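One protein chain omitted, others in place.
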Amino acid sequence: MQISFTLNGRPTTVEAAPATLVSELLREQLHLTGTHIGCDTSQCGACVVHLDGLPVKSCTLLAPALDGATLLTIEGLQGAPGSNQMHPMQEAFREHHGLQCGFCTPGMLMTAVALAAEKPDLTEADVRHGLEGNICRCTGYQNIVISVMAGAAAMNAAKGE
Amino acid sequence: MKPFAYHQPARIPDAAKLLTSIEDSKLVAGGMTLIPTIKQRLANPAALIDLSKLGNLSGITDDGATVTIGAMTPHAVVAASELVQTKIPGLSALASMIGDPAVRSRGTIGGSVANNDPAADYPAGVLGLGATIVTSTRQIAADKFFLGLFETALESGEIITAIRFPVPLKAGYAKFKAPASRYALVGVFVAKFADGVRVAVTGAGPGVFRVPPMEASLSENFDPTAVAAIRIDTDGLTSDIHAEADYRAHLVTVMAKRAVEAALS
Partner (left out) sequence: MSNVIGIGASPKRKEDQRFLTGRGNYVSDIKRPGMTAGVFVRSPHGHAVLRGIDKSAALASPGVIAVLTGDDVKADGLGSLPCGWGISDAKGVPMKEPPFPMLAQGKVRFVGDMVAFVVAETPEQADVAAELLAVDYEVLPSVVGVLEAVRPGAPQLFDDVPNNICCDWELGDKAAVESAFKKAAHVAKLSLVNNRLIGNPMEPRAAIAEYEPGTDRFTLWTTSQFPHVVRFLMGALVLNIPQHKLRVVAPDVGGGFGVKQFHYGEEAVITWAARRVKRPIKWVASRSEGYVSDRHGRDHVTEAELALDETGKFLAFRVNTLANMGGYLSTFGPNIPTNLYAPLLGGVYTTPAIYCNVKVVFTNTVPVDAYRGAGRPEATFVLERMVDVAASEMGIDRVEIRRRNMIPKEAYPYQTPVLVQYDSGDPMGCLDGALVAADVKNFGIRKAASASKGKFRGLGYSTYVEACGLAPSRFAGRLGARGGLYESATVRVHPTGQVTVMIGTHNHGQGHETTFAQIVSEKLGVAFENVDIVFGDTDRVQFGMGTYGSRSLVVGGAALSKATDKVIAKGKKIAAHLLEAAEVDIQFEAGKFAVAGTDRVKSFEEIAGAAYVPHNYPLEVLEPGLEEQAYYDPVNFTYPGGCHIAEVEVDPETGTVTLVNYTAVDDVGTVINPMIVEGQLHGGIVQGVGQALFENAVYDEGSGQLLSGSLMDYCMPRADHMPMMNVATHSTLCTHTPMGVKGCGEVGTIGSPAAVINAVVDALSHLGVTHVDMPATPNRIWRLLQNASLPVAAE
């Protein structure tokens, strides 16, 4: 079936079978391999993308759900629209060593951005609870939590400007 | 995944017709259970009937005595709803404990109730509040709806359109999360109404169930101490690598106590 949607700010139309997961569509057909597949039970969160601004697991989303929607993947995450700058959350992860092997990172970032957008004044407990659906095996989460809080603060500051 | 046909009906009768006319067809709402099941090849439907284009199935309304939540309303919306937070805070709290943020973005109340997973949260809220399940053809009382492990009173071609919750005097939910899956190892929902208290338990057995001795005791005295000494029978409770049946039975008491505390807080 034909599916039209906005992908990282660009109108996109694809031909895909209904039994196509959005994660597969992105990785295999659209060559956007930043969205990762870390499990098959919808537990790990490495595949989180934003569908109409909300965090969703692209491995648990069928392609037809994209029709008419807006999708943001890690490849589209950026500072100012159209800029080559990194998003404040990406900057915060780099600054605070919030990643090691990098595999969970795209999903962590997408979850973190949504979390910070939803609640401006995140506490440590909010962040830890909000990352419940994202598993990292490398960092022990400590620097991820620190990064998310710093990234959220930077997002707020940018909003206030 | 194995290929399947995909339908996005615009009207409920069309959806119902597709469901009865296509063998091995399944409804999909948020897909939070169905899609992983298909991926694992535990289900191989011939067709999926997507309810997202039906319109009007999402949203929360209130008529004073009841709060009605459209079947396609995502958990995140229920959790964040000021209306639900004001009228039935125990229910919005329950919604905020389901899965994780991404699951709450997509997963719907109708999907959860129709699936009746023995460890899902919503069945406890629906049964605990004595809600009414509104379908394409009728209204079903929660007490008649949940029939055990993944079984419900829904008939072939019947589609949940909304859940209607009576507004309680007080209600609370306490959940002991299974550490890996984050489903309820044991979840207890308590609701106090003018005519008595209802207690519903999820996670502990093959399906959601009520606990009459706790209800009787809490109707007398709606206080955590009223349930602290009430032990439920371990017969028929689930025993697995995460929790043995007697531990689950014990947790029912503890979670009931905490649910009452939550209701009173």
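First chain written, first letter: the chains are A and B, and each begins at residue 1.
The rule we apply is simple: a residue touches a chain if its C-beta (ideal position, glycine included) is under 8 Å from a C-beta of that chain, and two chains touch if they have at least 3 such contacts.
Here the structure is a predicted model, which is why all the values come from computation and not from measurement.
Screening B:Met1, B:Ile22 or B:Leu83 against the full complex identifies B:Met1 as the residue touching the chain left out. The hidden chain makes contact, of the residues A:Ile3, A:Leu51 or A:Val145, with A:Val145. Residues of chain A that touch the chain left out of view are 27, 32-41, 43-44, 46, 73-75, 77, 86, 90, 93-95, 97, 99-106, 109, 124-125, 127-129, 131-132, 134-145. Residues 1-2, 40-41, 176, 179-181, 241-244, 247, 250-251, 254 are the ones on chain B that touch the missing chain.
By our rule, only the chains that are shown with their structure count from here on.
Between chain A and chain B the centroid-to-centroid distance comes to 28 Å (mean Cα coordinates, whole Å).
On the side of chain B, the complex with chain A involves touching residues 1-6, 8, 28, 31-32, 35-36, 38-40, 48, 50, 52, 76, 99-103, 105-106, 180-182. Residue ranges of chain A in contact with chain B, taken from their complex: 1, 17-21, 40-43, 45, 48, 51, 54-57, 59-62, 64-65, 111, 114-115, 130, 132-134.
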